[in-house]
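For this view, one protein chain was removed and the others were kept in their places.
The block that comes next holds chain A.
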Amino acid sequence: MSRLVRKGLAAAAPVALALAGGVLALPGGASAAPLDYKPVTDQRLANPEPENWLQYRGNYQGWGYTPLDQITAKNVTRLVPAWSLSTGVSEGHQAPPIVNNGVMFVSTPQAQVLAINARTGEVLWRYQKELPPELSQLHPTNRGVGLYGDSVFVTTTDACVIALGATTGKVKWEKCVAPWKDGYYMTLSPLVAKGKVVVGVSGGEYGIRGFITALNAETGDEAWKTYTVAGPGDPAADTWKGDSWKVGGGSVWIQGSYDPATNLAYYGTGNGGPWTPDARPGDNLYTSSVVALDLDSGAIKGHHQYHWNDAWDWDEVSAPILIDIERGGRTIPAAIHAGRNGYLWTLERTKEGPLTFVEGKPFVYQNVFASLDPKTGRPTYNQEKIPGINRRAAFCPGLWGGKDWPPEAYNPKTGLFYIPSNDNLCSELAGTQAGLRKPGELYIGIPIDEVLNSLRLRDGVDKSKPFAIGAIQAWDPKTGKRVWTHDFQDTAMWGPLLTTGSGLIFAGGTSDRKFRAFDGTTGKMVWETRLNSGVTGVPSSYMIDGVQYIAVQAGWGVDADRMLNGLNAVLPEERRVSVAPQGGVIWVFRVMGEEATAQ
């Protein structure tokens, strides 16, 4: 166990962030007892202690669930800030505060990682990579760090992975997995297991060929690399024609879920590129899919394509949540995913890898799928809803889909699956020939004005009065039925979900900058507060000295802001959110009262 020295470092005093023999040195800095750093092991990641939040969604299965139950529907009204910390940067702050034994690690846009005393908010160290000056950032964000041993792993928008010493913030190694000048970048948190750091690349809008790669956690050396776009030699190569696979997209936006028992990792994949489907005839495996990878070799052991030959920019961003469900009198090891295509997918996992279709149901209005094959789940399309080269079409849900990247959650106590969704929004697009690809330049085959002006309201929506767009939905995986919906009026929902052992849900995501708690059984809102900026960060929870904390980053930006631009173009002026302030702040809440005396 390493010792991590904390000193009274003022968060807003960058001058104090000077190297001095590897130890935090601040004139007059009060010393305190060193924090013990507990190395992160495979066993701990597979069975995380309730008081810690060791990875993106808390556990390998992707639940977004904390067993902690001190904060309840009764006392949540006394939830107040324990501390807060400005990150010093703007843009989309999407990463969860990751907590290990009292030490919090937070990644932010602009390749920054902060280590913080999770009880007091004192900054222990700060790392920031100097990104290439000429780098263009389509998604200036980061979705969290990975922990393993005494290391902290973070990806960067110049397509590199950096290993930092957890107690020092010093760089152990750096590995760039692809050339940023060719349009590759990364925003996802690493999946760490069995000595491997597994990441994937984005860049589908620049004509890259997506892949997932595993690096040795000790050295950064590549262990394997698996393309999400099938090329020559892959059994699915014939789902691409000509050389279209070379620029086929298939971005990997989000950390995979993982089943240690089968050693299979499950990743969602992005749409094919360019966006126009007629530029790449065929099913285009493994885009808009879930792939099951053997963690040791990277071999694709199974896949399910949610929809083929995408035409709607429907990345199937999220990894599925892994749970066992009861269906038809038997237990099904399920992989459940709320798709950007607006369908809630239930698949059955197998030990060997293949995934079988169980059920697909729309959770928002969807007018593209004409039917689903009852055996395979393969959709047929309404032809008039397919945009293409010189072909205009309107479709629902729109470009950002029924659910974009913000992760769903599963609560084993309520037994419910929660979805942050967006409804009543559609898009209209017409494409052109993408032309010659230029490395690092946009390559989508859709004129920019088309994209910027693509948002439409669903036919029949009366915009003269407030109408529902964003929502949190609760579904029962056992029955495949929706249990409740909590709608938000005139605002989209970009809030990742956290659910707790006391049956609460925490989420931000609306353009009014509010962070809220809901009763997970009924959907009733039980607490809300307005923060400095809109909340698109993944909330997490942890406990120190008997006190439960809720932590989240506020910091509006990226796609939430893009969609707000679109909404402002269609909403009446008096109902627009014309100012959506940016600027990152880490917020940590606790209940004031007798529970707090444990400190």
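Keep in mind that, in the parts below, contacts are C-beta pairs under 8 Å (C-beta built on N, C-alpha and C of every residue); 3 or more make two chains touch, one makes a residue touch a chain; residues count from 1.
Keep this in mind: contacts and distances are computed from a predicted model.
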Choosing from "Acetyl-coenzyme A carboxylase carboxyl transferase subunit alpha", "Carbohydrate ABC transporter membrane protein 2 (CUT1 family)", "Cytochrome b6-f complex iron-sulfur subunit" or "PucR family transcriptional regulator", the absent chain's UniProt record names it "Cytochrome b6-f complex iron-sulfur subunit"
Considering the complete complex, of A:S84, A:Q128 or A:N263, the missing chain is touched by A:Q128
Among the options A:T77, A:Q383, A:T479 or A:N565, the absent chain makes contact with A:N565
Chain A residues touching the chain left out here are 14, 17-20, 22-25, 91, 111, 125-130, 132-138, 140, 162, 164, 168-171, 173-176, 220, 440-442, 447-449, 451-452, 557-558, 561-562, 565, 582
